[in-house]
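Structure first, commentary second.
Of the protein chains in this complex, one is absent; all others appear in place.
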Amino acid sequence: MSEHPNDYIKPELMACCGAREIQDGDIVIVGTGFPTMAANIARYTHAPNAKLMQESGVYDARPLRPALSVGDPCLNPGAAMIGGLVDVMGMFLQGGWIDVGFLAGSQVDKYGNINTTVIGDYNAPKSRLPGSGGANPIGSLAKKVLIISLHDTRHMAEKVDFITTPGYIDGPGSREKWGLPANTGPSVIITNKAVLRFDKTTKVAYLESYHPDTSVDEVVKLTPWKLEVSDDVHETEPPRAEELKALREILDPFRMIKIYEKRGYV
Amino acid sequence: MSEHPNDYIKPELMACCGAREIQDGDIVIVGTGFPTMAANIARYTHAPNAKLMQESGVYDARPLRPALSVGDPCLNPGAAMIGGLVDVMGMFLQGGWIDVGFLAGSQVDKYGNINTTVIGDYNAPKSRLPGSGGANPIGSLAKKVLIISLHDTRHMAEKVDFITTPGYIDGPGSREKWGLPANTGPSVIITNKAVLRFDKTTKVAYLESYHPDTSVDEVVKLTPWKLEVSDDVHETEPPRAEELKALREILDPFRMIKIYEKRGYV
Amino acid sequence: MSKIMTTQEAITRFVNDGDFLFIGGYICRPPFAAIHEIIRQKKKDLTVVRSNTADDFDMLIGAGCVKRFICTFISLGLYGLARCFRRSIEKGIPHKIEIEEYTNLSLPLMLMAGALGMPFVPVKDMVGTDLMKIKSFMGDNKYKFIDSPFDGSPVMLVPALNPDVAIIHVQQADEEGNAQMWGIGGDCKWGANAAKKVIVSCERIVSREVVGKDPSRTIVPGFKVVAVTEEPFGAHPGYTPGFYDVDFSFGYLYQQASNTVEGFQAFLDEWVFGVKNRTEYINHYIQKFGYEQFKKLWAKFDYSYPVSYAY
Partner (left out) sequence: MSKIMTTQEAITRFVNDGDFLFIGGYICRPPFAAIHEIIRQKKKDLTVVRSNTADDFDMLIGAGCVKRFICTFISLGLYGLARCFRRSIEKGIPHKIEIEEYTNLSLPLMLMAGALGMPFVPVKDMVGTDLMKIKSFMGDNKYKFIDSPFDGSPVMLVPALNPDVAIIHVQQADEEGNAQMWGIGGDCKWGANAAKKVIVSCERIVSREVVGKDPSRTIVPGFKVVAVTEEPFGAHPGYTPGFYDVDFSFGYLYQQASNTVEGFQAFLDEWVFGVKNRTEYINHYIQKFGYEQFKKLWAKFDYSYPVSYAY
């Protein structure tokens, strides 16, 4: 049995949930923030042979500070390989080598589709967002996609305003119809309230576990689609001592992760 | 008026003929032997800004000995850029940047088609040759192709046994029909007897100049197709003093070029 | 034949109103010296392209230089959304730019296809999403969807891009333009080689002999290059590996300024129009923030092992 210290904050729990999705030896494409922390917690605990890369062209970086973008200077010295976008997005991702990708978005819907393009109408936007970047190809081609989201009716939707990145698109058979590679697609949505997985048949996200300070009812209420609940729904396992230790002592000594609390991850 | 020493050998004359086809600033793709010597004579005389590359991935090499293959070690130290086949054959040649390519073959025909694949029937060959290598793409895509050949009925043919590399293929309109880029194709055949060019209308090689020790009649007789003769046919200008000086003093101090005499270039 | 010239001359001679520009970098090696000069010379109606963009493209958009943007992503990273870009799209300030959207897989491959002389290239992303539904100035040529002639499976083809001019910033180049780069590459090599002309901005001009000591580092051959400009700190507030770090505080300054139209104009007046060239810019930086802050940007010393190409 692992120890579970109870002084954790919600973003730490979420990072640990992400870490637990990663298996030893996995090739993981990460952005900044949560994904890097989650993947590194995995590396320092149960998945020492997991390898990370950034879309800008970096494989197995050894940053001495947390990277603030996929082009951060700290990703250069010590990396095992540095090429460019064609190497990572083409050779590794489209080439079929990426086991896990992390994505976040301004909106995520019940099929795991993600919007990072526009809130409102595309041609008369309420808010114009950054666009796809690497998100669409990661969502299209990584074997397993982990989605990070705030759990509220603004960030989760029955249907996103704009599908930037494909989840299961319109539901069962959609990815296949469009020729996306077999055995790819979103695997989990990790929110500040719960962990959702996708039903094998309907491809709709259902509740697998609710975080310690919440309940099935609360999560169902916060979710804008009719949230099915797993037969063995349970409380999310809190951060283990060794996970927190890796995070706090090695990966994020200045606890930059707290910034996510300010962004609503509570 | 240039000086013309008369102690030259035929391969030297041929190299000078090649050099004169190169203009200052031309980007030239070369193999070994004649092409390198010709292009370098040009660089040391009238075309100091011509640049050479080898298909293996080398641009603007500074070899200290004559390269014996496109992968020769002497091409590495001092080059301006080294990549691979995709860089030179893809980025520079298919990208449309190569002004001049040199080709030779076991057979060349009246349309400038070249055979480096097989003598006799493809499936029951009399002699199996090395294959295309870079020849086909150079013949397909370089703006100007210079062909080097022995002038006899074994090496020149009305029709080659196998078209490895396209000249004008079946004649006028053929390159266009196949979608080869406009303004590409063979420009000249330089032999040990003469310089042939291609008629703008018929695309058949005709006699432009015969080398000093031969005659129009002899060249016509040695050519296996009905060789048209230019209205202003003339004797080929012999090597100029400065061309020979570049070749003998800088490029080929050991006069390795003499090996071509043994191969029949007399 | 030396192609060394000032950035002012390079932009004057080789960038025309209405041109299609690839501008390399992304936090790593953005060619800011050239970007500021484009703004100073009030170039307009440009079509610009790069995968992943940041303050550099935001500034060009805010300054009114851009008509069309072939894009995948634009943000100020740590500091959130790109302000000038948003104002253009949401409010038409200074005018509404047209955008054609791809991804960080498809767009680099379109530049690669351009560099390799391919008419188009198959990609596996974008399908099934709204990125397929929106088409702007590229119209039906944004992509084509075919059945593979090999096995009948559906394949998306995207067209090659061949910009008129590429502008990149690298660590070093020689006078002919042989450009050497190391560290994060983005789509710099393919974008530069896809263009008809390349302007190479560099931290230091080196001799042809130095280039020849390590030719595998060269990403653009001299024959494609029309201008070489020596611009130390030319990527500031971005960084250049081995030379200087990102200037996060300057990034914040830009974000704060670009929050408003007035702030953005004041920023341009101070940092672009208020200086003649990169030397004056750096001088102004030191005047304003002090030499100590400037010095903090300098890279630490941590050199690689030399290798030999000898035989």
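To keep things simple, chains are lettered A, B and C as they appear, and every chain counts its residues starting from 1.
Heads up, the rule we're going with is that a residue touches a chain if its C-beta (ideal position, glycine included) is under 8 Å from a C-beta of that chain, and two chains touch if they have at least 3 such contacts.
Just so it is clear, the model here is predicted, and its values are computed rather than measured.
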Visible contact partners (per top-of-document touch definition) of the missing chain | A, B, C
Only one of A:36, A:94, A:132 or A:165 touches the unshown chain, namely A:94
Given C:77, C:128, C:163 or C:242, the correct residue touching the omitted chain is C:242
Checked against the full complex, the residue among C:44, C:67, C:197 or C:213 that touches the missing chain is C:213
Touch residues of chain A, complete complex, unshown partner | 27, 49, 51, 58-60, 62, 73-74, 76-83, 86, 90-97, 141
In terms of residues, what is the contact footprint of the unshown chain on chain C?
-> 109, 116-124, 141, 144, 146, 148-151, 153, 155, 157, 159, 171, 181-183, 185, 210, 213-217, 239, 241-242, 244-246, 299-311
Residues from chain B at the interface with the omitted partner, ascending = 55-58, 68-73, 75-77, 82-87, 89-90, 93-94, 113, 117, 122, 125, 127-137, 140-141, 162-166, 169, 174-175, 177-181
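To be clear about the criterion, only the chains that are shown with their structure count from here on.
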What topology does the chain contact graph adopt: line, ring, star, complete, or other?
-> line
Roughly how many whole angstrom separate the Cα centroids of chain A and chain B?
-> 58
Expressed in whole Å, how far the mean CA point of chain A lies from that of chain C is 29
